[in-house]
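Note that one protein chain is taken out, while the other chains of the complex remain in position.
By written order: A and B. Residues from 1 in each chain.
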Amino acid sequence: MHRTGELYGQFKTLEQQKDTASLGMWIFLVTEVMFFGGIMLAYTLNRHVYFTAFAMGSNTLSLALGGFNTIVLLASSFTMAMAVWSSQTGKKPLISIFLILTIALGFVFFGVKYVEYSQKFRHHLVPGKSFNIFYCVNNPAGCPDMDAAELATEREELDKAQAQDPDLNAHAQLYYSAYFGMTGLHALHMVIGAGLLFWLLKESKAGRYTPQWNTPVDLVGLYWHFVDIVWIYLFPLLYLIDRHK
Amino acid sequence: MSEHDDANHIVSPRTYLVIILTLMALTGITVMAAFRDLGRFNIVVALAIATLKATLVVLYFMHAKFSPRRTQLVIIAGIFWLAILLFMTMSDYVSRIDYRGVRFPIMHRMVEGSERRG
Partner (left out) sequence: MSTQPNHRDPQFPERHYLNETYGIRSWLLTTDHKRIALLYLASVTFFFFVGGFFAMMIRLHLLTPSGYLLSADNYNRMFTMHGVTMVFFFLIPSIPAILGNFLIPLMVGAKDLAFPKINLLSWYIYIVGGAFTLYSMINGGLDTGWTFYTPFSTVYSNSAVAPAVVGVFITGFSSILTGLNFLVTVHTMRAPGMTWFRLPLFVWTHYATSIVMILGTPVIAITLALAAMERLFGLGFFNPAMGGDPILFQHLFWFYSHPAVYIMILPSMGVISELIPTFARKKLFGYHFVAAASLAIAVIGFLVWAHHMFLTGQSTYAALAFSFLTFLVAVPSAIKVFNWVATLFGGSISFDTPMLYAFGFLGLFLIGGLTGLFLGCLGVDIHIHDTYFVVAHFHYIMVGGAVMGYLGGLHFWWPKITGRMYPEWLARIAALILFVGFNLTFFPQFVLGYLGMPRRYHVYPPEFQVYNVMSTAGASILAVGYLLPMIYLTWAAFFGKVAGDNPWPATGLEWKTASPPPTENFPVTPEVTWEPYDFHDRPDLGLDVTHMPEVAPAHGDD
């Protein structure tokens, strides 16, 4: 492990090293854009073709939780940017503080996601053999978190949707494939990001980052902001389909 | 290559604060817009706002505004390639006469037009 500001063997100057690292991270982020792009394509096509089912699926998501998570993640981007700023201006204690805040907000996000996912699991909305979009309306006992009024609304919506799309269950499963695929992939990236943040925290506590050398903070920051950007798109695409009905 | 090294330009916390508040506000606007019936413009508005938010994050939080031109080129390339993937693939589906009973608007009008003309 090299010390602060030490040059790796293949570089001639610190500036070349920083320049190289930065370019490497940006190119890596482009690969991530294309990676998410593939599943975005699957989403785009299926949303267009099975709009009714997608709208139905989207309306079963909790807008409150999704919106809250969006704010949480945006705030974590802010704290991350502040961590980078602290490292650029040599305010070492602040680096650790902002990193801790970022990690904390990340964990809040995970917590909310856990609540959402476990609800979907209980409601038989996870793609697979037991997927059934009609589960809650047909088995109210299995969905105690939904009261009678909510169930009635959902039954009404389901009936309307099924009139338009007789194969509603199969197509709704595609929506949930997209939901779990996209948010799952996003969550995986956040877990990796959280791991990187823990590593940064450890190094930051050891006083490694200075205005002359704060490259890891900068690069992890880029990665974290990218993960935030993915969610910026996921939120409207998954949570806000046809909400005005 | 003369580089405007972004380490030389430090974005101030005040700028970050302005940006984050803007992002929060835009989130609120997105949700509000989702509850208005704008027909097929709902998705357009949603994506436009999301893109605006993403642009702010890229330009300011990720310092792209103060990064060398090469970085900006890399970003543009990534967006452009994503566009190729999405638009060219969808161009296949959109230009089919009939896809699983769904008639995409462009072909629908073309087919109707030619049917009318007989």
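Keep in mind that, in the parts below, a contact is a pair of C-beta atoms (placed from the backbone, for glycine too) under 8 Å apart; a residue touches a chain by one contact, two chains touch by 3 or more.
All values derive from a computational prediction rather than experimental measurement.
Only one residue in the set A:Y50, A:F98 or A:F235 touches the chain that does not appear here, and it is A:Y50. Even with one chain removed from view, chain A keeps its contact list with that chain: residues 9-12, 16, 19-20, 23-24, 27-28, 30-39, 41-42, 45-46, 50, 127-129, 167, 170-171, 173-174, 177, 180-181. In the full complex, the hidden chain is touched by chain B at residues 70, 77-78, 81, 84-85, 88-89, 91-97.
Keep this in mind: only the chains that are shown with their structure count from here on.
Centre-to-centre, using mean CA coordinates, chain A is 18 Å away from chain B.
Interface residues of chain B facing chain A in the complex, by the touch rule stated above, are 3, 5-7, 10-13, 16-17, 19-20, 23-24, 27, 30-31, 34-37, 42, 46-47, 49-50, 53-54, 57-58, 60-62, 67, 70-71, 74-75, 77-79, 81-82, 85-86, 89-90, 93, 99-100, 102, 104.
Against chain B, the residues of chain A that register as touching in their complex are 15, 18-19, 22-23, 26-27, 29-30, 33-34, 37-38, 40-41, 44-45, 48-49, 63, 67, 70-71, 74-75, 77-78, 80-82, 85, 88-89, 211, 214, 218, 221-222, 225-226, 228-229, 232-233, 235-237, 240, 242-244.
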